[in-house]
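Showing just some of the chains, left in place.
Note that the chains take the letters A, B and C in the order they are written out, and that residue 1 is the start of every chain.
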């Protein structure tokens, strides 16, 4: 915030602009970044890389660090990641930037940002490598909300023993995000084994009838166990919901 | 066949009618029963109870016993079952009639009917009581085609230990029909544990999005293991396909 | 359990049957009641009234009280409620039976049943009277899992002031089930105002395109806020998921 006020003092930002930013409506050339959202909802705002030019993504990331102290960018491609890294390197050389190539998530913390910390664990479970992007988003958001995140990967329903091997880890969590594409049976199988709330995260794998995650979604909605679900590939939403549960647990 | 020819001699059946029946196109007042189908395909003809009056169902059953030596009636309600039993009691008092209330299947063998017998086993697996009707149809048809049928019930994905308890039985079959409603994950889990061909049989349970068996069907089509499927509630088709595999095994 | 063993002693129940019941697979004439489910999952088993005769529903309810100490029956019609009340009156005169006509839920506690109690609150929110059945199911299940349940009714999006009036109550919960039919906007609006995890519960109101709850479901999946959802009319699942969150909070 100091930076911003100094920018006003320096005439680089108009007072009107500053007011808007402080009120949570920071607007830059590439869109609007809602810095007040976290305060209202406890959920950090994320910037969706999809459909933005590298320059736009980078510009929004810089604004986010400036106004909210933190930037989270999801669904980035390599060009966007490079642009973000470069832009933050210039604008915020003292920011702490984490780039995850596999899930396409970039997180940056400004020097004065104090990340929240919750006494609660969120498990993020996947069946295979094709679940990496949405599961990675879920893990990143839950972590940014302060939860301890435990990744449990490669546990598919076609090989039950792998699931059974992880039973202890699964049961040690306060909330579970279980990603699955194709027929989407994994959350059902997991929810039958634990008493943690399970959030199903359907993944857009699969072709033909029920492809693109539709079979997985409808299978989770029809599950014969207890679980709630989010939309196909909505890793951000699943992770944030798990984070909200972690916050409730921590309270 | 003797009966029929005697009926012709007695003037009760016209020669033209008799010819048609012998050729496999027996026609009575309630529809057409295709007695030649078994010869062509190895699959016995079944009479669908749904949408027929008790009298129609009973009449077709009697014709079937007369022309093919055997009647199989599926999806019967109690009134139809009573009518069939009564009619067969009168027309074919020496027939062997089996009535299954739970699955709604009625099977009758005329006195001279020689049921086929195959050296092969078909397993029919269900998760719960709501799968009884289509699974019962599948079991009845496979048995009528000569397979030994092994029922493995109450093994749902929400309680994996029950499945594991049945592993030996599952593996001892030559073909498996696995019925499942709701999210339909059971065939996928079973197919991951055996090397028998699995035929998924989606059941029309479940309401809301993906209900009426649509989620189960699309989940089976999207399965991350190897299995083939039939339409929702198509127990006859699943059982007959398993029966055809049993015939191939027996050859 | 004593009752059961005495019944064995009296020759009314076979030892094999008793073993199955004690292991959690109590089977009576109308179906199977899985008394072990609560132990495994923390979620009480419920009996679905839909599609059962009054006698079947009553019989299962009595078995549930006998084996699990508690019966929860959902989607009952008046005839079923009468039959359950009568049967429990005979079989378990000392049971505590609660019948809710509006939501069709019946709950019975045997004399020795000790209901769980959690230090956590679940809010159940509705827009109007047509949400009564699934919302009532959700409330009953969450309460049976031990949560304090707070009903917040009649807050529709077409009259924002009613929602704003309830803001304090909404924010005082640890988990919220928000039921909505038609366009299903209420969970989105509520989730924008609180930092509690919100579980959207689409209700099968509305006709024409997107009717039967499909618009509500897809609107919740597409929500521009953070929430997870369950299938249309799946009040049991929504309430149990909220109950699992309450358990996590209480731990």
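We adopt the following convention: a contact is a pair of C-beta atoms (placed from the backbone, for glycine too) under 8 Å apart; a residue touches a chain by one contact, two chains touch by 3 or more.
None of the values given here were measured: they were computed from a predicted structure.
Visitor: Assuming the complex is a homo-oligomer with 3 chains given explicitly, what is its full copy count?
Guide: 8
We take it that only the chains that are shown with their structure count from here on.
Visitor: Could you name the chain whose CA centroid falls nearest to the centroid of all protein CA atoms?
Guide: Closest to the centre of all protein C-alpha atoms: chain C.
Visitor: Go ahead and align chain B to its copy chain C using Cα positions, then give the rotation in degrees, nearest 5.
Guide: 90
Visitor: Can you give the whole-Å distance between the Cα centres of chain A and chain B?
Guide: 50
Visitor: Take the average of all CA coordinates in chain B, do the same for chain C, and state the distance between these two points in whole angstrom.
Guide: 37
Visitor: Taking each chain's centre as the mean position of its Cα atoms, how many Å separate chain A from chain C?
Guide: Going by mean C-alpha positions, chain A sits 31 Å from chain C.
Visitor: Which positions in chain C touch two or more other chains at once?
Guide: In chain C, 40, 217, 231, 234 touch at least two other chains.
Visitor: Under the definition above, what is the set of chain C residues touching chain B in their complex?
Guide: 25, 31-32, 34, 40, 202, 204, 213-214, 217, 231-234
Visitor: For chain A, which residues count as touching chain B in their complex?
Guide: Against chain B, chain A makes touches at 127, 156-160, 163-164, 182-185, 188-189, 191-193, 206, 208-211, 214-225.
Visitor: Per the contact definition, I'd like the list of chain B residues that touch chain C in the complex.
Guide: 128-129, 154, 159, 207-211
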